[in-house]
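What you see is the complex with one protein chain gone and the rest in place.
This part shows chain A:
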Amino acid sequence: MLTLAWQTVKARTSGFIGAFVAILCGTALVAACGILMESGFRGGVPTQRYAAADVVVTGDRTVRPPGGDVLAFEHAAEQPAIPAALATRIAAVPGVKGVVPERTFPAVVVGPDGQAVVDKPSFGHNWESAVLAPFTLTQGRAPAADDEVVLDSGLAARAGTQVGGEVKVMTRSAPVSYRVSGVAEGRGDRQASVFFSSAKASELAGRPDQVSAIGVLTTGDVTDRIEDMLADDHVTVSTGADRSAAEFDDVSQTKAILALIAGSFGGYAVLVAIFVVASTLALTVEQRRREFALLRAVGATPRQIRTMIGLETLVVSLAAGVLGSLLSIAVSHGLRSAFAAIGVVPHDFALSISPIPLLAALLIGLAAARVAAWSAARRPSSIKPVEALGEAAIQRRDLGRVRLTIGWVLLAIGAAATTLPLFLRGQLGAAMSVMAALVLIIGLTLVGPRIVGGAVRLIVPMFSGSVSGYLAAANVTKNSRRLAAAVTPLMLAIGFAVVNFYSQTTFTAAVHQETVKSITADHVITGPAGVPAEVAEAARTLPGVTAATSLVRTQVITASKTGDSVDVNRGPANGLDARAGNTVDLGITSGRLEDLTAGTVAVSDALGKKVGDTAEFWFADGQPARLRVVATYEHDLAFGDHVLSAADARAHTTAGTDSAVLVEAGTTAALQNLISRYPGLTVTERITAQDQGDQRTQFLLNLVAVGVILGYVAISVSNTLVMSTAARRREFALLRLVGTGRRQVVRMMRVEALITVGLAAALGTTVAALPLTLLAIGFTGTPLPTGPIWVYLGVLAGAALLGVVSIAVSTRLSLRAKPVDTIGIRE
């Protein structure tokens, strides 16, 4: 049987190219996602501050609600601090040579021009931690007094200062003058470092009993011992490339995002790959109906036919899968570059490539092909041998009842789910909308031939004018199944792209709209590295100012139980002062914002809590919170589901600064005067909307992901169209022999292509329009989704071009041979 399958594959290379390409690209895509996912766990950048530390202990950023499964966790947005006391315990572990606690806090040097030097993240540390890199003094000496600092050499040059000079450093208040006691040379230049004396550093860090990290110098491998000892202390013990995640916030975020995105993107890719491979194989198998009928006639049992199709698929998918796995290395680098270009991944982030994702993708590819072959082989294997005797290539019988039922049920579920954004607000509502569209698309795919058949009957009378139109109309009516096979993937691509793009833009617009409405302050103070907390206090004392508040943009992690599983989400949150006055409009529905003191919280109506209830969640640094609800509000798009007191919000961020200060009344001149003491701060009238849970990042990521998947769908669409057109060589030859001109055949196929593309555009738009309209009504109050129209037109034009060109090229190629020769060719 295997030889038989192998022979067939060898002899019918062209017939299998479609499946080969589909599996090749699918495997490459899935494996690339796997590589990105693995890099999320094991990739990184060269460490800068911790190169000399064998082990680095930091706070664990993973939030795991009790009762959740292994996937129920979130990555905290901020690095949590750890108790300084851990250092003593680590020092007691045998094999530990030295333990160095490190304090980290924002420290920006003011340059000679009076402007803050913020071209890269800039942090202050205690001088002892310099040995972890190590930073070595090239000039001068270590900071001894409280007013002395050591700068890294790059920073010293940019700040235009040298040993013995004065430098102004802004930590969490107005800049203070320090004397440069030395300049140190370290490695790497991702961050600028300012070293203070130990005493000054703990004062500036603000939390004397807590440190940011503990570097451990060891003899031999004691990582496991340290890990064991600290098992219950909620810390992360890092070595090797992992240390860069402990060191750089962007690397840590990247790794979390990569693991997450690659996971969901990979999931999509697997689904699409199965779908594409299945439809391609189904087409390949369908075109060989006669061959299978002949096999049946000479005595092959249905099971033997199935086995044969399965083996053929195995041969093809093995070859394609191996190549695809190798190709994925290039694809993953391409994706990494794309992610780096949009700023999701640091430019120096190195992928970690091992055989595991390649093998996994190969197996997934093989399994997908196996499933696809099984479904494609079901019908032809039960083919009647009599068909081998017939002359005409007849269309398959009607769709299976099971398939139709599932399709209609999915359509109903999808349609019902599109109404969710009317009740569900926030990112979840937008996500539901996309899910609903996906379900609709899958349902439509299943009942596709039915709907395409119906639509065809409606529109074909329009084409019956010319001979070409008449022939095309007859073709699509008689072979609505074949037409559906071409329409479906195009429709899928259009619907998928449109829903993904416009649900994001509509959501962004809704957030922006509500933010503008809700921030009613007359003046907004912002700065590139945040605004020191004391500014809000100072603003309140200015003459004419009636109210002022800190605005701290942060995030919280929430857990909700749905059935047996625990759903963990990271969402936007804001910190505000109780004395915010009329600077913000939360749309309070109960309670008072004036009661919002440290230890209390205001929540959105969507959470269903009442004043006096307890809200449980996790702060941005992963610390658990149990806060009393003092108010509820409805403007959740602008403020997220949680509004904390500014003090609480600041306490759980590394920076410890405000994102903005909102001021009511007062004069611009007075405010300008106030902020002139703080380099970098500016006063404006407006505020930009808060990123909703890395929303912009998500959007761009989606764009890349959708783009890649669409590219894959495009390959397979043209694949399908070329295959189904090329299979009609004999039909074309027959048409030419009975006197149809070459141009008439080309025109006929052009009309068919237009019908195909037109139907795909109409169905794709419909399937996208329903969820998008309801999303827009729910979120912005107008039925029209927001976003640039050119993207929609571009998607349609792209799909049209793809369809028309694929059909036209393969038609012309098929017409190249002499009709007399072609008609004799066996199918």
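Keep this in mind: contacts are C-beta pairs under 8 Å (C-beta built on N, C-alpha and C of every residue); 3 or more make two chains touch, one makes a residue touch a chain; residues count from 1.
Following the convention adopted for this analysis, contacts and distances are computed from a predicted model.
For the chain of the complex excluded from view, the name given in UniProt is "ABC transporter" [choices: "Dehydrogenase", "YCII-related domain-containing protein", "Tryptophan synthase alpha chain" or "ABC transporter"]. Which of A:P66, A:P94, A:G299 or A:G739 touches the hidden chain is settled by the complete complex: it is A:G299. Although one chain is not drawn, the whole complex shows that of A:K97, A:K120 or A:K384 it is A:K384 that touches it. Only one of A:R290, A:R379, A:R403 or A:R579 touches the chain withheld from this view, namely A:R290.
Along chain A, the points of touch with the absent chain fall at residues 1, 4, 7-8, 10-12, 290-291, 294-304, 384-386, 388-389, 826-827.
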